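Handing you a structure now.
Shown here: the complex without one of its protein chains, the others still in place.
Then we have subunit A:
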Amino acid sequence: MQKMPAWAEVVLVPLISLILAALISAIVILAIGENPWTALKLMVDGALGSTYGWGYTLYYATNFVFTGLAVAVAYHARLFNIGGEGQAALGGLGVALVCLYIPWPHWSLALIGATAGAAIAGAAWAAIPAFLQAKRGSHIVITTIMFNFIAAAFLNYLLVGPLKPTGSMDPATAGFPQTTFLPTFQDMFSFGETVLFRGTPANVTFFVAVAACVLVWLIIWRTRLGYEIRAFGHSQPAARYAGIGPTWIIMITMLMSGGLAGLMAINNVMGEAERLILNSVEGAGFIGIAVALMGRSHPFGVLLAAILFGFLYQGGAELAFWTTIPRELIVVIQALVILFTGALDNMVRMPLEAIFGRLSRPPKPDRRSAQSEPSA
């Protein structure tokens, strides 16, 4: 079957999936007696219609960029890292230790230190499943998801016990010192009397996330290591025959993946909460899977998909504030988008491929799979 043109692959498939998800969501909203058009307007206005909305949308998006990149990088070596949740939680621990126990003179230095702490902690958490996969063949899907639970229990222990200040009820660390507070968009972009991004948590980490996208793109498509990772992903025996060591590739890919997931913590732990709380990741590790799927494991796609999910989160919050739509239904709407863009991808793709195949010249017997990446 003829391959679709690149624009259809990158734009048309996600767009149609989104429209389908929106239609079903509209039916759901209608069924509970609310007006879907008002709801949509409220979501768009609330998430994209003001700097306030963008401040939240981009904050959530920053989280999802990191976890999305984590899944994407691993996926290039056909490793399915669904341990982003645990790796990001451990990243939070790394950030908390760095911020609490090192007296930083300035936030910029603290940011560098926290970035290192988050990446190292996240990577270390991914290293164990990676080692088990590389040396013992324990399936990475099973081990990473189990490590999520171990991470949650470990953080529970630390936050209820050693890291909690005496007398505090909250299972959380003490607040970080003032010098580690990252500048928010409000600090950066407000001028004179005009306060933009008022009170929103979006912070300088967003630019770290964009930089991470560029870095991942460079590594995957512009370095020898990236080539080896992709070669390994396409065919393990061929890669081995070409002299690429599987142990090395699995380890290095998972370390990068875990490190990226861990980096999320500089946004939510250091940038927003300014202390480490229980369950700080709040499912962003799993959203990362949907983001990577929708972004076709390409950093630019991941960035766009992350912003979309940021929109859904912030728009969902606005729905909760100003309508009587219960929060459970907002989760349903978010889930529908994940379902259509992630799980039901082929439902849209296959008919589209058929249409494009018929539109172009009579198909040549081309056996290339539809799974190849978009050209970078």
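Methods note: a residue touches a chain if its C-beta (ideal position, glycine included) is under 8 Å from a C-beta of that chain, and two chains touch if they have at least 3 such contacts; residues count from 1.
Methods note: contacts and distances are computed from a predicted model.
A single chain of the complex does not appear, and UniProt lists its protein name as "Nucleoside-binding protein", one of "Cytochrome c oxidase subunit 1", "RNA polymerase sigma factor", "Nucleoside-binding protein" or "Formate dehydrogenase FDH3 subunit beta". Among A:L100, A:I244 or A:L278, only A:L278 touches the chain that is left out of the view.
Of the candidate positions A:P14, A:G68 or A:P201, contact with the hidden chain is made by A:P201. When the omitted chain is restored, the residue from A:Y59, A:F185 or A:F286 that touches it is A:Y59.
Note that of A:A121, A:A209 or A:I330, the residue touching the chain absent from this view is A:I330.
Mapped onto subunit A, the interface with the missing chain covers residues 45-46, 49-52, 56, 59-60, 156-157, 160, 166-171, 175, 194, 198-201, 268, 272-273, 275, 277-280, 282, 313, 316-317, 320-322, 326-327, 330-331.
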